[in-house]
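Sharing a structure with you now.
Of the protein chains in this complex, all but one are displayed in their positions.
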């Protein structure tokens, strides 16, 4: 990587030293960086508020863009990003790296082979008991646009839609809560939060009906009084088989020879350490696939229109939570 | 018990011999039985279709009535039952005996003590992988009014409402599926079903918003490709603590001394066998509490207006599933 | 069952009373029983020594015969039984009821579907730590023809050949031991044995090469200093997948989506008790299939030529143990 | 260590820098190294093909030699090595360092105390599900002389013979397979192999009868469809007790006070880290014992005639696999 | 059994019918029973208060006596019983049937073989969390002489002394508590107790120093707020090995081959059911050994002087609890 930008100069310098090539440059104004013609690809890792305008400027400058999840704070912003990519012909992808975990890749293989059949019920689960991110701007509604729903449910919902290969929602209802954010004896994994600055929801739930009749439920929380937690997981029920990633393992369930069967892949390969040159962290696999897509001019793994649908549904949950009414989707939007 | 009625005489005779006093009578027409003035209490255990008219006739005949769950096929029928009880001044209760399990009683104690605080998210779970009841009339829509939703979700939803002590729904959405009922290699616990006669749903899901903002989700199935199953269970999330009965055990979770804590009661008391005179099966406890209520002229454990709300919500899930729209509740109904 | 025979009259009477129809007859001379024309089917449950001549007499009398395992003490006797069946046109089967366990039936389904591919290595395991059958004539070489090899390895070897559907052995080596039979502090499950009367081997091991190159190992013991025991189990290694029944469960292992996978069927169906009319013990299933075969004039599940091969291989292990040399099979035998 | 030799200079240099004394020398021709009179001991770690001639040259040059396992590709080569050691009076040992694991040392203590009595049945187990060594020359028949049998079964067989202290084989049969080496979706721990270069067996099995009647079975594989794997383990059945090292733990089983007993040593000593100066890895213990043997002019732990017998038996398994016949051992060889 | 006595006639009749021979007699005055010369042996199962005088009368009448544990309420009473047995030459034993459990018998075998060496520290543990015997007279100080110390610690202390074969106490201190006996939400295994009638201690603890320096601690409770419970168990620490029966299993621990080892016997023998004529419940074994002792005129398993020492120590714990001082033993008592 050859250039870094941060509005705080010190952080830009440090990033350049840590991750950059020896002659890496640094900027405090991203517009200066975009002027550098030697740069082909930009990676946007800012708070959600600025995903949209930086991405659009970068695309307009002729760069390919990988933007961190979620795509944007609002559907409108995200749609503008998508349209900029179409308009400029540059590639745009969103950093849903959880798709590249061994768990996800295994289940995706089963889905793509048709082993699950028609998936008609699914759960997108991002539930923590007490793990509120107290650093950065995560608790700040203005910067982020929301709490656990936009921050972690975005992962599990993206995985579920990808598994189902179904991006056509029909109706959404949802509710958000801020119940524990004001409490003080928090037992939080990352230290006590400041109730004053906790301006987003602490939990959010949604119920999605797809055009083909399938149902997806969304559970997300940073802090909930619940015994079972799962950070970015899902359950899929198809008419041939089911799959889930609960408790950090994959189970495929079906019926064979008149018996209920569970199939479990072994996802930890101890011996990998001995094998030179293998890249296996989800982040590395994501990066490799992204570079391959640019090099070969193929679709990136996460297509922008997929991420756009995720953002559209999450926004609908927030809207339904405010209005107390369902959101029906109009294809003309 | 002194009298039994079944439209098939042979079954009435057998029941009288098995459960009755030595001089127990039997009938094939329930109206004859109701004429017997020596009978104070009637227990209605027929298919759902006839719960309503038998119960109303019995109440009108001056009997107290315990009717099996669900209260009735429809809200209208159930409401007529409730009104008959009010009109006649006779006691009416519905057989939700799962309230009397050690699990339920323990959690109910915690809820009534205020240990959970305000419960704002709950799950009513009645999910089986392959356990379709293939005997009797369970698969027959005409007789029963529905499948797993009306048959087993009725238990878990009753438990959740009782725990929350909240009987005021605002909005319901729901969906039903019949996906596995046509398959033949069933691995069913009670033998293969006949797809021809399987006229009810095999799975149903719902999302309920209460007037106070709380959310309840309902999952019910007799046959679903899913690894984790729980027949009549629930999860409760309050702002002080949470509780669940998953996997046949109770966990109460909360934060104390800056730590996440799980509290587990020991619900199996091996030694009970040595203790004479103790009644401890849920069925026995239910019966005892019912007789106590009649004797002391107090409210039965399951009040008819509670069961009425359960039936009202389940009907709304069926309605939403058909219309694709939410059902909003009008207090004037 | 309508007639019973035992050389000890008292036992014949008792069996008739316990298992027979009200008018069941009893005999002390099996030849008398065979004269009864109302009898169609004979079940031979005597010590191994008399399997052969009783079965042949019964076939010659026009009866179908189910003979307990093993088919006979020697290959020559067993071959005569087989030839009598061919000659008389009557059905003959051998009581390998372990084929009908849920474990076996599940794996057999996988084998028959080709899921395991070509099975080239297998283990037939019948190993007990201390479970010598001290009742009856099990320890008597004259009556039984051998110890654990002929008594329990006969089951596991039959299962393995059936799974592989391979009845063509090429070479066998084997060894037998009597090492613990003389000891006295036995910790035996069925009480101490009498070393004087223990005239058979206590352990036997064999190595079988089939005509197609596949290898089968045989381990059998009633008493061995070994921590892991498995009474009638097997391991199968095919070029597509593997299977085993160790520790009373079935595991199917294979590679899918680049991962090692284990598939486990749920073989215990608790709910079966509720399902009227279902027969599910291996003994019952065996009996039902046997009666079906006679009624429909089809092959019995255990064909006599299959059992003949089992006995031929076991005899070869005994022979090799005595000579210290391999036994090669000649197709003209 | 003061000198290093590798036919690739770069590797010799690197080894000298990594493991050598500051003034360590390096060579690309081992004959040059052997001319260095300041060197007393040579450690041969080359592919199996060159074990023999390098070792013999080194012994002839007056060096003591520790050669990596297996001793050599063939019995003839290994015998020449043994004879060179006898002729020169120099010490020769083979690197079976698995003898020095806590597991092995514990069981060896029991064997040497006579606690197991006469060991008459044993299993040498080196079975992997998918762990083919894809680096180096492991898959190359010319360089290595074979696959898992010569590479990993050599360890487990050495351990078994050492435990039994029995080096007198009478007869061997065996079979080798190459069934999975041509497959491509390998899920291999060290990355996919190249089927073109996979010229050795992937599995091998053997059955060994010793002069005293004891039986040893050998199972070895780098890739087999089997659920239970054990890399270098064994099972021993004696007439007083049994022992095994399956699943990385030691179990000693016997009968005491009329009960079956399992004895388990605690082989993981967490606290060892606090204890200065203690050497405890098998490699370190092996090195220390080897140096002690040279210093005190005593037998090395692994005597060359022991390793010679291991190689003789493995060669016999390969021979039997090719001929389809047993190999009988002649003491005059 | 040929005669039964109970001060309540109905119970005597019922016992005679249940356990007696067809012509069994019954009495309400035990002195009448003692006049029956056809009776050789008397079994005393009354409350502790009357153990002493009935036993002495029975011995004086020429009967052998098996008296239930504890021997008596006080050391003085127990000593009189012992002296009566000596004087009359009749056999006397006390019903410590827990000595005959598989656990106890296994450990006793190890102790008698010297495997544990010199036992210098032991724990006698009879601790329940909530299992107060609410039937009979267990809570009545007058009838029983005490609570859990005299009722259940008597078993564990008897086992410990028997294992150590050490009946020479030097000093005892102890304390008793009645802390939970007044509470009402008891969660007791056998139903709530009546605090009014709970006149004995609910917990008692003691510390015993033997003449040879060994230390024994005693923990006993019917109701204690403690997570680990063990009804009649012990821990023994010898200078060669240790043993315990905690959690219903036996562990023998020692050092061998430089490693800490745990030895576990398999005490559950499933197969026993198949073995005719085997008596294996502790009660049956106790009865058989007692009859054998009378028939062969040998010492009973539980010698009266052993039980006498148990009672002497328990009385000393009660005394120390009252005085707040240690009790030193004088051999002249």
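We just call them A, B, C, D and E in the order they show up, numbering each chain from 1.
By our rule, contacts are C-beta pairs under 8 Å (C-beta built on N, C-alpha and C of every residue); 3 or more make two chains touch, one makes a residue touch a chain.
All values derive from a computational prediction rather than experimental measurement.
Within the complete assembly, E:213 is the residue of E:22, E:89 or E:213 that touches the hidden chain. Shown as candidates are E:53, E:120 or E:167; the residue that touches the absent chain is E:120.
Residue-wise, the contact with the chain that is not shown comes from E:259, picked out of E:63, E:79 or E:259. Touch with the chain that is not drawn comes from one residue among B:102, B:117, B:195 or B:324, which is B:102. In the full complex, chain B touches the hidden chain at residues 102, 105-106, 109-110, 256-267. For chain E, the residues touching the chain absent from view are 116, 118, 120-121, 129-130, 170-171, 173, 175, 177, 179-180, 183, 185-187, 203, 205, 207, 209, 213, 215, 217, 224-228, 235, 237-242, 244, 246, 251, 253-256, 258-260, 262, 324-326.
Just so we're on the same page, only the chains that are shown with their structure count from here on.
Ranked by how close its mean Cα position lies to the mean of all protein Cα atoms, the top chain is C.
Chain centres here are Cα averages; for chain C and chain D they lie 40 Å apart.
Rounded to whole angstrom, the centroid-to-centroid distance between chain B and chain D, based on C-alpha atoms, equals 67 Å. Touching of two or more other chains is recorded for residues 256, 258-260, 262 of chain A.
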